[in-house]
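Here the complex is missing one protein chain, while the rest keep their positions.
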Amino acid sequence: MELIKTIEQLRTELQAGVVVEHTTIPVYLVALYSLRGDANARVRDVIHHVLMEEMLHLTLVANLINAIGGKPNLCQKTLMVPFPAPLLPGNNFKVNLSAFSKSTVHDFLQIEKPAPAADQPKGKGRRTIGDFYDCMRDSLKLLHEQHGDTLFSAPSNPQVTGKFYYGPGEIVPVTNLETALFALKTIRDQGEGDSHTIWEREPNYRFKGSLEPAHYYRFKQLLDERSWRLHDDPAKLPTGPGVTVSWNDVYPMKRNPKIEHYDGELKEGALKFNKRYGELLCLLNETFNGKPEKMGVAIPMMSQLRDLAIAVIRQPYPGKKGFNAGPTFEPVDQPCGCSALAKGAVAVK
Amino acid sequence: MNTQYDFDVVIVGAGVAGLIMAKQILEDAGNFRVLVLEAGGERSKSFEGHREYLKNFFEALIKIPNSPYPAEFYAPHPNELETKLLNKNDPAAELQYVLQNGPQPFRTTYTRSLGGTVQHWLGTCLRLRPSDLKMRTTYGRGLDWPLTYEELMPYYRKAEFEIGVAGDVDEQKLDGFKFEDGYVYPMEGIPKSYVDSELERRLNGHTFTYAGTTQKPRVTASPQGRNGIPNPKYKDENKNQYVPLGAVGRGDLGLRCEGNSSCVPICPAQAKYTPVKTLNKIDIPEYADRFSILYNSVATKLHIEKESGNIESLEYKKYGRGSISTKQVTAKVYILAAHAVENAKLLLNSSCKNDLIGRNLMDHPFVLTWGLSDWNAGTFRGPAVTSTITSLCDLPTRKDLSACRIEISNWGWNWATGSPYAEVDEFLGQGLHGQKLREALKNNISRQIEFNFLTEQLPDKDNRVTIDENFRDELELPRPKLHYQLGEYERAGLIEAKKVSDQIFKSAGVTDCTKYDKKDPGYFEFGQSNAVFYGAGHIGGTHIMGLNANDSVVDKDQRSHDHRNLFAIGSGSFPTMGTSNPTLTIAALSFRSAEAVLRQLKQANPWN
Partner (left out) sequence: MNDKSVQKFLQLSSVLTGFSLFELRASDCTEEFYETTQRQIGRENLEAFLANFADTTQADIDVSLANSFLGPIAKNIIRMWYVGNWVAMPDEWWAAHSSEIFAANSTFVVSSQAYKEGLVWKAADTHPMGSKSGGFGSWALPPAETK
């Protein structure tokens, strides 16, 4: 990827980061909620942990955009798209809403595919999220060389702190090059890692016994039904203790379900979910655009959404015997709660 | 006395008292060697074990505090349903591990496995009030502590750090507590529940009469040992900010209370403090060669050297599948942290002489009152209790009747009636079904208001733990037998509670529904009135601290007056109970006593 030359362009490009991080969230949520009963406790943990980190990444990218004077855009009108949805602009890899299965985990691996390590030649393959963040990092450094600390001197710089976030990793307010690079590094290390190492390297990780593999390798454990040992070779199979995965204890949700197929209470439920989800995004938009305290309200909303999604995923799919319905995450025709704010926000390409 | 010791310190019991003690000794530069003996198993050490406990809870018919934590065959523990009195011709009374000699039942419980009773605590972390420590001087009742609030202050801070307390110092100050200037709790206060704030709003401007005085209802948020928002103003001893500790074995979980509403008996998220979090700080490679913890190892007897009275060795029984072996261990200093009843059992079984051992058994006996609000209270959300009405904690009336602290239940009538189960049965019994049943339940449950009036019980020598040779546990040890009764002072306090409740309910738009059942084991009458009392699980006394062997069992360092290399720690050392839950003070005393233990270890002749 070519380096970015202007601050304005960097703001716009980083918005793509917001889109990428957000796009993964419905995908992981649906897989998580498709798990049935207690048999897949470990799988649940793995997906849940990754999800929390995706939300962390979303926050970090938003903080970074604010730090360089941009406005992150999380409005439902921008972020809610029909599935299958492209993961990265300019890349034809699309992600699906689908129940947990081997092929779904293969999709996850595609999403989290590690970039070649720094000392390896860049492959010709598709652009990975890792490539994207590497480019952001290098561009940021370059622009900092040119502009110095004025890069971070945005008059209003509303940072979201860790006050309302509780999960793995740490939300850092971004105020200078150091914190900006730290934020990017956290995203990069937790997510894709690189093909040299299995483990996420997070300098501030202080929880005993919680050295975790990066997302790609974490999902790989599910496919291989085996966990990584400390000195395992990332190119080979994990050699640690077995991981119980019960592939059948899953609600057989139809891939990329559509609300147009629903009726009655199912339709009502699914619609309510989409509306609430849209409201949540607008609320987050406000959170990231000057009202960080709104995060406190967003959290109970997430719990409600969880219960709604699970209710929907446990219903039969109308007219498709053997399949279950699921939340559709389709855009809803409702006024957005943050239009005033969204005006100034960066449009997606 | 021999000079070759197996360890520098042996600690009996891996609960909060014992593990804080172990941590303090290990972290000292003296490189001391520590052994902890734990009677129960180690399930709580792993995340899988925690999940097993959680499943036990979900699948238990009666979800009492010990329901997630099955008793070990060789290390039994009581539960609060075991209230049958001996001598009532009920053979079941003899089967209860803790024997109830009456005249009233001691309605309480503790847990014998790694983490101890704190595993199912609620997490309320109040300090004791300065006057609580001076009951004799101030109110002519009970006893004075040999320690003052000022002496305890620095240790309260350590305890608040270790447990990870979320609270609001300013609100505590308004409530009469003193703190060092600029001090804040490690985490910001846990939000008050909707029930709390609504009551507070509705009671604003109202007064009530209590024992001839006029009082204002003061709704105060309780400091709590559960993870909240770290307070950016907090600085620990090394000037660092507070970092919450997550779930055992899964540090990314439990970083904040999620409102699971099951703190007693188990916090699914492990946002609530458990002593296993303290264990994790010392169960690390750096200490591997000088720290051991043995599970399924029940301390049974102290061997006392005749002349000096010092402890020579400790006998314990290690049990496994179908095997029991008796072992001895020697140390410079022995520390009993097995909790009040078990500490007494061990001391009595070791033929320690002090007649006060086992005496002054106390609790916070409480009564419940309950009613239906004429507003939607949104019950069964959040931790069991987030605020208490503190107006009656420290009034001059303490010279006449016991003080009390009124906990506001966030879980409706859960403790009073067993809600929501009882209500489902009741409405089904009335023939309700379908939409009507659903609405009736909604209407009832979301308006349930319940108050728990926790009262201070005074030390009474006749309330005591003894051991009975005729009844033995699975290791052939004589079992503990409790002699227990509420005095006039406590009864008066408990009865007054109902009168207060009636007035507060009225002011807040709540219709009283309280009914006391004559057949309940806690039923009692006083004057014209009656009530049912419960036990809070705040067991105190049994080896109270004081000035000398005539008035107490241990000194202010919790060291035995008679056996200078023996410490008995925990709420067993409390001479009085105040109205605050005991654990924060237990923790503070452990920090304080650890300094005394360390001083002793560093002496040339540590057993003098």
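Letters A and B name the chains as they come in the text, with residue numbers starting at 1 for each one.
Following the convention adopted for this analysis, a residue touches a chain if its C-beta (ideal position, glycine included) is under 8 Å from a C-beta of that chain, and two chains touch if they have at least 3 such contacts.
Bear in mind the structure is a predicted one, so any value in this text is a computation, not a measurement.
Considering the complete complex, the chain that is not shown touches A, B. Of the candidate positions A:E8, A:D38 or A:E225, contact with the unshown chain belongs to A:D38.
Touch with the chain omitted from the figure is made, among A:I4, A:A311 or A:C338, by A:A311. Check B:G15, B:P78 or B:P191 against the missing chain and you find that the one touching it is B:P191.
Residues 54-55, 57-61, 63, 191-194, 197, 228, 256-262, 266, 268-269, 376-383, 386, 410-411, 414, 420-421, 423-425, 428, 431, 433-439, 441-442, 445-446 are the ones on chain B that touch the missing chain.
Seen from chain A, the chain kept out of the figure touches residues 36-38, 164, 166, 264-266, 269, 296, 299-300, 302-303, 306-307, 310-312, 314-316.
By our rule, only the chains that are shown with their structure count from here on.
As a whole-number value, the distance joining the C-alpha centres of chain A and chain B reads 43 Å. Contact residues on chain B toward chain A in their complex (touch as defined above): 51, 55, 227, 229-230, 243-246, 249-252, 255-256, 280, 284. By the touch criterion stated above, chain A contacts chain B in their complex at residues 38, 41, 45, 49, 52, 162-164, 166-168, 206-210, 212.
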